[in-house]
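In this view, the complex is presented without one of its protein chains, the others remaining in place.
Labels run A and B following the written order; every chain starts at residue 1.
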Amino acid sequence: MDAVPPLRLRPGAWQRLRRGLFASRVDGLISIVLIGFLLAAALGLAKWALFQAQWAVISANSTLFAVGRYPLEQQWRLWLLTTLLALATGLSWGLLRAFPRSGPPVTLWPRNDRWAVAILVVLAIWRPMALQLALPIQMRWWAITGLLLLARWAAGRWGQAIPQVSRRLVPLIWPLLYLVGMVLISGGLGLVQVAPSEWGGLLLTLLMSSFAILLCFPLGVLLALGRRSELPLLRWGSVLYIEFIRGAPLITLLFLGQNILGFLLPGGMAPDRVWRAAWVLTFFAAAYVAEAVRSGLSAVPAGQLEAARSLGLPLPLALIHVVLPQALRVALPATVGQFITLLQDTTLLSLIGLLDLLGTARTVMANPEFLGKNAEVYLVLAVLFWCCCAALGLGSRALEIRLNPQAQPSR
Amino acid sequence: MAGVFTPWWRNRRLLPWIVQAAVGLLLLVLVAFLVGNLVRNLTAAGLLLSWSWLGNPAGFDISETLLPFDASLPYWRALLAGLVNTLRVVLVGLVGATLLGTLVGTASFSSNALLKRLARIYVELIRNIPLLLQLVFWYFVVFLALPNGTAAIQLPGVVLAKSGLFLGAPELVNGVWQSPLKITVEFGALLTGLVVYTAAFIAEVVRGGVASVPQGQWEAAGSLGFSPLQTLRRIVLPQALRVIVPGLNSQYISLAKNSSLAVACGYTDLYSVAETSLNQSGRAVEVVLILLGAYLVIDLLISAVMNGLNGLVQLRER
Partner (left out) sequence: MTPSPAVMIEARGVEKWYPNGFHALRGVDLSVEQGEVVVIMGPSGSGKSTFLRTFNALEDFQKGSITVDGITLSDDLRHIDAIRREVGMVFQQFNLFPHLTVLDNLTLAPVLVRKLAKAEVQRRALELLERVGIAEQAHKYPGQLSGGQQQRVAIARSLCMEPRIMLFDEPTSALDPEMVQEVLEVMQGLARDGMTMVVVTHEVRFARQVAHRVVLMDDGEVVEMAPPERFFSNPQHPRSRQFLSQIS
């Protein structure tokens, strides 16, 4: 009688672990050393975080970190802005889910969304408690998170019912919100003026980066088009600009902006230091975005423009409808990479005396009460930045997949 | 083409020139406006462009410098000392970052799953935290927290203390460490921060380069009896270098520019000295020109060397 052939099982988790970590003697040794090292580091970190670190420095200065020296009686405007942002985010998110790229929506809450909701809820409950915020403020955060999720649910549920025309107007919410936000933050239209010198902390960081991101993109596209133009003046002008910017460290350009801009304008008048820095960031990032878009443009075959022209499309329309959409899809990862770098570069504002997140942190630590609490503060800032940048990276990958379902996402 | 008169706004041949002329005129007007204001404002402040102030005594000290310097020496000596400091940290940084980056980059191809995962985590972690934050972290939280005197960390041949990093044969003299080769904590912090940060990006460049070598090369080498490590060194890496060298160029330039953040670590590099010089002398335009020029020259030098390397490394094809 023939023996029964042995069952072929998928290697169990233990088998896979052994193969992954202990395939050879050298590998096994490396694994043991690494695991030992990681355990020691993790235990040390946990011990410090739970017993030695004094987190009071964060909770005592949470307002400072969040909005700098923004006048207390005007902060309701910032709460209003945050609420509007939450609503807009929920709406956009829901509509994106309601109209997937191909086919009808599968479920109301796909798996990734469920994770996102869980994270949001945990943050909303844990963070105000960890920061030991007063109860009214805690409740405001719960309300805002709740509104965001409500908007998301409503948009997902009833988004299909919105007529096509109105749906096209939805992306316009964001630029509009930006303008409204600027008014709310700085004043005007009947609201009390709050000078830029009083903006600080996360507010300033986000404001600077969003300003620079929004403006550097069209500028970068124009520069990229100029770089590839056949007209010598435009081409060499763009090259000169891009190479000049790329050869200079950002701090030098910020330095230039702070010190020389006053000399370049009549009467020595110059815009506020905050806006000077914002414009420098914009012009700086535009050069790098231009390079990213340029590689996108060169990835579009010449035949595309020819076909568009031979159909009778004039050059501007051919660029807008045929060439740029394709170029921007290719340039997307590198461009978003630049945006992430821009967000990180706002920390340099602390070196020219502006009170962004890092600058605020340093003034907080200069306070004798909190002297020496560097590790706690820097750790929290590091986590904050990491989350924002990682989120942007994830968003970029999702956008890539959405625009180009067949290609592999990069990065 | 047949000579039919076409008005300029529809003329395919004339239009480009007219557009350029318009743009050129606009730029000219803008530049004239800015420069005019500049000259006027500078004259009013008595700060018209001149270079003679470089010979005036600096009036400030530089905390660490390879060249001898004190407050009575002229500005240009100070700036030169700053430049030397910058070059010092950049050169050592380039070597360190390349070594670490290559290690981490090749680790992502190791057979050890843990090593691969750690390499990935390292890159993702470092890339998403601002460099300045990392620098102040290294300086304030790590290096300045080193113990001093007898409590200093003592390894064979190396002593790590708050007063500095001592290499060679360090010995304790009256409670103060001394040794022939000493590195300040400022330099150490800046170097560590720059190396760790840039290595993450170089790791990605190396990884991309190695990944660009077709799988067939690995298979062929394996079937010829090469071990994975030998394959990497002799077959794959030389081919990967074609892709890696251009990527390294931009990372090296990035490191050179990032060295300007030294001021956050208390290290007196070129930017830091320039900033102090400007505060002392008020000569904004000249100082900025010197700064921009110096970094531009450094970038061009790095590019020139890397382009030469690139020529060596490209495959000679038929």
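One rule holds for everything that comes next: a contact is a pair of C-beta atoms (placed from the backbone, for glycine too) under 8 Å apart; a residue touches a chain by one contact, two chains touch by 3 or more.
Just so we're clear, the structure is a prediction, and the values are computed from it rather than from any experiment.
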Looking at the full complex, which residue from A:114, A:127, A:157 or A:321 touches the chain that isn't shown here? A:321
Can you work out which residue in A:72, A:135, A:269 or A:311 touches the chain that's missing from view? A:311
What residues on chain A make contact with the chain left out of this view? 301, 303-304, 306-314, 317, 321-322, 325-326, 329, 406
Contact footprint on chain B, counting only the chain that is left out: 1-2, 4, 6, 10-15
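Simple rule for what comes next: only the chains that are shown with their structure count from here on.
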Can you list the chain B residues touching chain A in their complex? 16, 19-20, 23-24, 27, 34, 37-38, 40-42, 44, 110-115, 118, 124-125, 127-134, 136-137, 140-141, 253, 257-258, 260-261, 263-264, 271, 275, 278, 284-285, 288, 291-292, 295-296, 299-300
Touching chain B in the complex: which residues of chain A? 20-21, 23-24, 27, 30-31, 34-35, 230-234, 237, 246-252, 255-256, 259-260, 262-266, 268, 340, 344-345, 347-348, 350-351, 358, 374-375, 378, 381-382, 385-386, 389-390, 393
